[in-house]
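A single protein chain has been omitted; all remaining protein chains appear in their positions.
A and B are the chain letters, set down in written order, and residue numbers restart from 1 in every chain.
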Amino acid sequence: MAKRIAITGMGIISSIGKTVEENYNALIHQKTGISIIENIETIHKDVIKVGEIKLTNHELEQLLNLPKDNNYSRTAMLGAYAVQKAVEDASISNINEFKTGLISATSVGGMDMTEKFYYEYFEDEACQKYISAHDAGDATHKMAEYIGLKGIVTTVSTACSSAANAIMIGSRLIQSGQLDRVIVGGTDALAKFTINGFKTLMILSDTYNTPFDNERKGLNLGEAAAFLVLESEEVVKKQNKKVLAYVSGYGNANDAFHQTASSENGDGAYLAMQKALKMSSLSTNDIDYINAHGTATPNNDLSEGRAIVRVFENQVPEFSSTKPYTGHTLAAAAAIEAVYSVLALQNNVIFPNLNFKNQMDEFNITPQTTLKEKEINHVLSNSFGFGGNCSTVIFSKN
Amino acid sequence: MKKCYINGLGNISAQNTFETDFLEDATVNNSDNVLYAKQPSYKELIPPAASRRMAKGVKMGIAASTKALAEANVTIPDAIITGTGMGCVEDSEKFLKGILDNKEQFLTPTSFIQSTHNTVGAQIALGLQCKGNNFTYVNGAVSLETALLDAKIQVETEEENTILVGGIDETAQHTLDLFKLVSFIKKEEDAPYSVLNSTSKGVVFSEGTTFFTIENTKKESSYASIEAMKIHNSLSVNEVGDFISNFLEDNNCEVNSIDAVVFGNNGDVQYDSYYDVSNSLFKNTAQVYYKHLSGEYNTASGFGLWCAAKIIKNQVIPSILKMNSVEPSKLETILIYNQYQGRDHSLILIKKC
Partner (left out) sequence: MEALKAELKGKIVEVLNLEDISVDEINDNDPLFGDGLGLDSIDALELIVLLDKDYGIKLTDPKEGKTIFESIETMAAYITANRTK
């Protein structure tokens, strides 16, 4: 990789905590954030479990000190919160001091509001303010406004690999000199739209998700937002900033197999991992931990498992999915998992793959099921989305 | 660093831009506040097994991208990057309507699956069996520009050599009704509509797609090189002059070396003052406008870039595009400026190659 990309700050809100510290504590104490849904009225309430952030929209508005007439969707509020936390963590006092950008990721956008008011819009003028909050970009604009950022502001939307791709384009903009620093990540709120969508695909589990388990029944949806501050090495040196970790490699590839299912041999996943390894100039031996996409759907875990075996052969490092803690947070997934990857590097610890019992018939690898202390220098994080979109990012300590 | 060339184009819009070369058939419709794209026949381009699930946007995207690749003589690009402001609205509306009308029962997956924003890019990749990098940007009026900027960086650094880039936006009824409700779309009583010197709020809304084959090698089919680009989230009207001047200076370009400037005036009286630089900075420059032909949608700037590329290739500005009467002495360097509702400002500088 030409210029190394330093991570100087992180912000996160998920069902296992409102701060990086809270998330870390939950991870090491094996406290899941999966529960029964409360904020949304849905007929599926009792047959699904979700990684819900136990804050109502009103509470989020208060947390953010938003004026009464605001038109932030829940997605935008979660995003604004996490972006602010990341900026604080990176000790940024003047957001426009260097060429700074914001690249967010979302799949829900303002749909959480749209689905509430879809017909009501024509009866009640008061809710019409949310019409302009529907599109994905609006949430990102609000986040930029919230932190006072002026510059390159844009959004990636490639389903579940979105935030990883935001990290990639952010890194590319720094390497090309277009930006000195960039805040990258993703946000998605729970919504009836996605709950019902995944229900029609029959890949929602009615119990706690069990990634890489032979008896796995599907995923638990979740909501979250997380952002990382990426800076070029020159800017880090100029400011004498503390570096949390580095983005040392990444790769995106398309499975080109089917709109929602992954190919049996995980071609897209395989290519993405290979690309990331090549860019980082690391060999498979150098990877100490894989934070898997591991959604616990029959299809993903099979094709991802196969792809991991193809890449690492008989030297698969410890791997786990953290989705039993947070659920699958869609466009935010790769962002919260980036935070968890950095935490693994900082604390030399591998987070357990909760709920695992039965090895999959198809291969002889099993995830790490207990918290393990190990020197961690490089973490590989996978995120795969609909449309065959496969992304891998490698995070390194030095 | 290599250069970035536009080597192939494909455009579907409210004009017959798919079948003709450069606006020979173009007409101005100033009585409708929504313009629909002229759809080509898809039978030969898309197998029925696939097209049966596709909404307008996906079909338009496949047709336009096929044309852009063919023109550049490319079979499979190294990467596919798309931009869309509103995403797959038809399928989103269908699925949401199903949820609300049937109280979450008896819902079927197809429209949900097809509603993800990256569906167009994914379906193109599936059809071409392209396993390369595949991104979709969804950020209002810079959705396409982000895609172009990403592609430009990648081909200049040789991270990739051939990238298919496209902007797509489709209309769907409920969304149009909502936009009319909040005056994003012009009221019926404000017709006839004019994109220049307008006195009414809102825009004539539309849909369309423009695809570009972006490469780092010059070819016979090359239209122009993309020299520089900039995107910026928000500006006040009086910051635009500096925004543009600074951009030109950063790229060793002077205002008087710009042979033509393409503006995204859309007839919204609240925001067209952003283009007042036409009366100051660019007073003596040949000016081009296009949204009276394409209508407005988040990726309509693709139509503008398409026009600019064609102007350079054909070495003429069709009279239907002329915004002022300044005649350019040459047509080698064109600047394109666009914004929407005061946000998502973009500048693209292209040159004859």
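Keep in mind that, in the parts below, a contact is a pair of C-beta atoms (placed from the backbone, for glycine too) under 8 Å apart; a residue touches a chain by one contact, two chains touch by 3 or more.
Values in this document were obtained by computation on a predicted structure and should not be read as measured data.
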Contacts of the unshown chain among the visible ones are A, B
Cross-chain touch to the chain not pictured, restricted to B:63, B:99 or B:113, is B:113
Kindly note down the residues of chain A that lie in touch with the hidden chain. 200-202, 258-261
Absent-chain interface residues of chain B come out as 48-49, 51-53, 106-110, 113
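The definition used in the following text is that only the chains that are shown with their structure count from here on.
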Chain B partner contacts - residues on chain A that touch it in the complex: 42-44, 102, 106-107, 109, 111, 114-115, 118-119, 121-122, 128, 131-132, 134-138, 140-141, 144-145, 149-159, 165, 169, 172-173, 175-176, 178, 192-193, 196-197, 199-201, 252-260, 267-268, 271, 385-389
Flag every residue of chain B that touches chain A in the complex, lowest number first. 80, 85-87, 92, 95-97, 99-100, 103-105, 107-109, 112-119, 121-123, 125-126, 128-140, 142-143, 146, 149-150, 153-154, 156-157, 159, 174, 177-179, 181-182, 184, 231-234, 298, 343-344
